[in-house]
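Below is one structure; the comments refer to it alone.
For this depiction, one protein chain was excluded, whereas all remaining protein chains were kept in their positions.
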Amino acid sequence: MTPAEKRNRLRAILKGDVCKSPATVWDALSARVAEAAGFDCGILSGSVCSATVLGAPDLALQTLTEFADQIRRITRASGLSVFADADQGYGNALNAMRTVEELEHAGLAGLAIEDLVMPAQFGRHREPELNSVQEAVGKLEAALSARQDASLVIAARTAALRIEPIARVVERTRAYAATGVDALFVTGLGKVDDLDAIRSAVDIPIMLGSAPAIPRAEAQARGVRFRLQGHAVLAVCAKAMHDTYMHLKADGDAEDLKSKMATAEEMARLMRVVDYQTWDDAYLN
Amino acid sequence: MTPAEKRNRLRAILKGDVCKSPATVWDALSARVAEAAGFDCGILSGSVCSATVLGAPDLALQTLTEFADQIRRITRASGLSVFADADQGYGNALNAMRTVEELEHAGLAGLAIEDLVMPAQFGRHREPELNSVQEAVGKLEAALSARQDASLVIAARTAALRIEPIARVVERTRAYAATGVDALFVTGLGKVDDLDAIRSAVDIPIMLGSAPAIPRAEAQARGVRFRLQGHAVLAVCAKAMHDTYMHLKADGDAEDLKSKMATAEEMARLMRVVDYQTWDDAYLN
Amino acid sequence: MTPAEKRNRLRAILKGDVCKSPATVWDALSARVAEAAGFDCGILSGSVCSATVLGAPDLALQTLTEFADQIRRITRASGLSVFADADQGYGNALNAMRTVEELEHAGLAGLAIEDLVMPAQFGRHREPELNSVQEAVGKLEAALSARQDASLVIAARTAALRIEPIARVVERTRAYAATGVDALFVTGLGKVDDLDAIRSAVDIPIMLGSAPAIPRAEAQARGVRFRLQGHAVLAVCAKAMHDTYMHLKADGDAEDLKSKMATAEEMARLMRVVDYQTWDDAYLN
Partner (left out) sequence: MTPAEKRNRLRAILKGDVCKSPATVWDALSARVAEAAGFDCGILSGSVCSATVLGAPDLALQTLTEFADQIRRITRASGLSVFADADQGYGNALNAMRTVEELEHAGLAGLAIEDLVMPAQFGRHREPELNSVQEAVGKLEAALSARQDASLVIAARTAALRIEPIARVVERTRAYAATGVDALFVTGLGKVDDLDAIRSAVDIPIMLGSAPAIPRAEAQARGVRFRLQGHAVLAVCAKAMHDTYMHLKADGDAEDLKSKMATAEEMARLMRVVDYQTWDDAYLN
C-alpha cells in the first residue's frame, strides 16, 4: 500500500458516515498486532512516543526527528493509515512547515497541529496557554503550504475547550476551518452541547480526543469521523511486562507464562516469517 | 549511575558466586518496568530488536546503528547494566571493532560477539554455519582491542553446540578464552554433560542462553553467572496488545480494561513525573 | 519535484542519446552547490559517505541506515536525481531487499548493487573477491522484487573487470542484464575493447565508474549514458579546508580569505533565505 493509498483511506473515513477509531501504536510490533486485530488506522501521540522512546512524561521533550523515526518504523512495518498528533508543530510556523515535510516523508497519512503553547513557557506554573488565534492560523496555513502530497490529511487541533469559554472556542474553530484544513481535532470535550456549538460553526469533519462522556453514536451524529479511545494499551503492556518480570525475577516457571503469551505461530505471522522464507528460497539459494 | 559503574556491577556478577538473569528489554518503557520489578541487568538481543524496530524475524536485517540507538534509549532511561547480543559483530573483524566502539559509546555494560556466519550465506538452505576458529578468534581480538573503557565486558558467544561435536566445541571455547575475553556465552545447551566438558576446558565465567533443561542450581555450580530466561515477555506483550486492540475494536468499555492496566500512579512513577515537577518548580517558574 | 519525477529524469537520461555525469555530493550543502552549478544528478558513493560520516576508508564500515540518512538529507535539500552506489546491498539478498526499501524511501532516484564480496572475508589479504554469478543474480532479482515504485532505477554493478578475464565478465553481465535491471554499471574499465565486448553482449544502458582512459565520446557511442568523473571534489574541499584552517591557526586576517569564499549573497541563495523570509512574512507575522 503506497502512502497516497493510506492517505486516501483516511480521507474516505473523514468523508464517510461512520465514526472510526485508530489503534494506539508506537513501534513495529504494536503496529503489526494492531493490523492483525483488524485496525485500518493507527495513531502515534506525543505522549506515547515520549513514554516509549524517552521514558518521560508528555512535556515536549522528544524531538521532531525522533518522532519521525518512530512514524517511519510504523509505516514501514504495516499497512496502517497512521495519524500523528504532531504537538504544536515542534516550534513556530516555520518549524511546523518542517514538521509537515518530515512526517509526510515518513509516510504519515495525517497529522494535527495543536494551538497549545509548547513547551511550557517560563512562569506559567503548569497552567496551559493557547496561541493567539492569529498565530494558530499562521501555523495552519504554513503547514498546509508545506504539504507536497495533497492527499496528506492536515487537521487543526484545539485544546481550547479546557481553557477558554465555549464562545471563544467556537470562534477559534471557525478561523481554523477557514484555513482549509481537512478536519478539526477537538480535545477535552466534556459535553455534547459543546460539540453542538462547534458543529454549528464548522462543517469540516471532526476528530475527537479521548471523550469518555460522549457516546460514539452521539459523536457520529455530530460529524465526528475519527475518535481516539485513549492510550490504555500502553498501560496494559506496562502491567503485562511487570507481571512477567516479577514472575521471572522469582525464577518462576516459564511454562506458567504460556497462557499469557502469543504462540510461536502467532509471533511468526506477526514477523512475516513465511515471506522471508519465500524470499530466502527464491533469492538466497 | 555512570556507564563504568554499570559495567562494574556486571563484572561483579560475573566474578561472584550467584547465577543472575537479566530482563529482556527493548525500549525506554520496558527498561523502566524491568527496573521497577527489581532487575539490575537488562539484555537486548538481535531478535528482539528486529521484532520491535523492523517487525522482522532474526535474520540480521537490523543495522548496527539501529541497534545502538535502541541501546542508547535503554541506557538513557534506566540504571540497568545492559548486556547486548551483538550478533556476529555486524560484519568482519573491522566491523566488530566498530560494533564495540558504537555500543560502548551507547553506554552498554557488556556485549557478546558470536561465531555464527551472519547474515546467511548464499546456498545454505537455512543451515547455520560457523566461522573458523581462527576467524572467530580474530574477531574477538579485534573487539578487545577496540574497547576504550576496560570495564566494558566482552564475551565470546558460541553457537557451536548445535552444529559441531562437543570435542570441537570445547576446542573452540578454549581458543576463545585464550583471547582474554571476560566470559564465554553458550547457546543451545541441552545437557549438563556438555556444560561440564566446556567448564573443564575454560575457567572464565559462563553466560547461558535459554537452556530450559538445565536447572539454575546446576548451572551455577558449573560457573554460570549470567543466564537468559528467554524472551517470553515480548510474546506476553503481543498477546496483551492483541486482547486490548480486539476489545477496543469491538468498542468495548474502557472500564473493563482497568484491571489489566498499570494505574495512573504507576505510569507516573515509571515516567518519573515527580522529578519533572521538581525541575519545573526549580527552573521554569 | 517528487521522487517519481526525479526517477523519471534519470530514466530519460538512460534512454537518451547523451552520456551525462552526476555531481559527487554528500550533504545538504554540497547538494545545493551542485544544483547551483547546473547539475541534474548527484551521486553518493560508499567511499564518500564513509569519509564524511566516519572519517574511515571505504571498507564497508558505514551502515545502511547511516547511508540512507545521508541520502535523505541530500534528497530533502535538493531537486537532484540522486544515484547511490549501494555497495553489495549491505549483506545477502534479504539485506539487499531492505537496502532497496530504505533507499527508495529516502527518495533515491537509482541505485547499484555490486557483485563484490563486502566486507572483506577473513584470510583474503585484501584481495577482492566476487560473488558467484548465481549469488549476484539472486541479489539483483531480490532487489528488483523489493522495489515499490517501478520508476526507481536499479543497476547491476560489476567489479569483475579487475578480477576476471573479459570472457567471464561478459558472461556475468549477460546474466545480470537478464534479471531485468535497468542498467549495467561497470567499474575499473581500462580499455575500449572491453567496453565493446560488454556492449555486444547486453543492450541495456551502461553506467561507468571512473575511467580516465575512455573519452566521453567513445563511451557515449557504446551505450554509456551515465559516467562518474571521480570524487575529486572531496579532495578539493579537504585542501581548501586545510589551507583555511592553517591561515586561521596562524591568526591570519579574515579579509585575506574573502577571494576564496562564496559571498554572503551566494550563501544566502544556497540556504534559500528568500523563501524563509517569504514564509516568515506570510505565516509568522
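Labels A, B and C are assigned to the chains in the order they are written; within every chain, residues are numbered from 1.
As a convention for this text, a residue touches a chain if its C-beta (ideal position, glycine included) is under 8 Å from a C-beta of that chain, and two chains touch if they have at least 3 such contacts.
Keep in mind that this is a model prediction, so the values were computed, not measured.
Remark: the omitted chain is touched by one listed residue; of C:Lys6, C:Arg73 or C:Arg172 this is C:Arg73. Remark: the omitted chain is touched by one listed residue; of C:Ala37, C:Ala150 or C:Ala167 this is C:Ala37.
Not every partner is drawn; the one left out touches subunit B at residues 2, 72, 76, 92-94, 96-97, 101, 105, 107, 138-139, 141-142, 145, 148, 276, 279-280, 282-285.
The chain not displayed touches subunit A at residues 59-61, 63-66, 90-95, 98, 119-123, 131-132, 134-135, 138.
Against the chain not displayed here, subunit C makes contact via residues 21, 23, 27-34, 36-39, 50-57, 59, 73, 76-78, 120, 122-126, 212, 216, 229-230, 232-246, 248-249, 251, 254, 257, 260-263, 266-268, 270-273, 276, 280, 284-285.
Definition applied: only the chains that are shown with their structure count from here on.
Subunit A and subunit B have Cα centroids lying 31 Å from one another. Among the residues of subunit C, those touching two or more other chains are numbered 92-94, 138.
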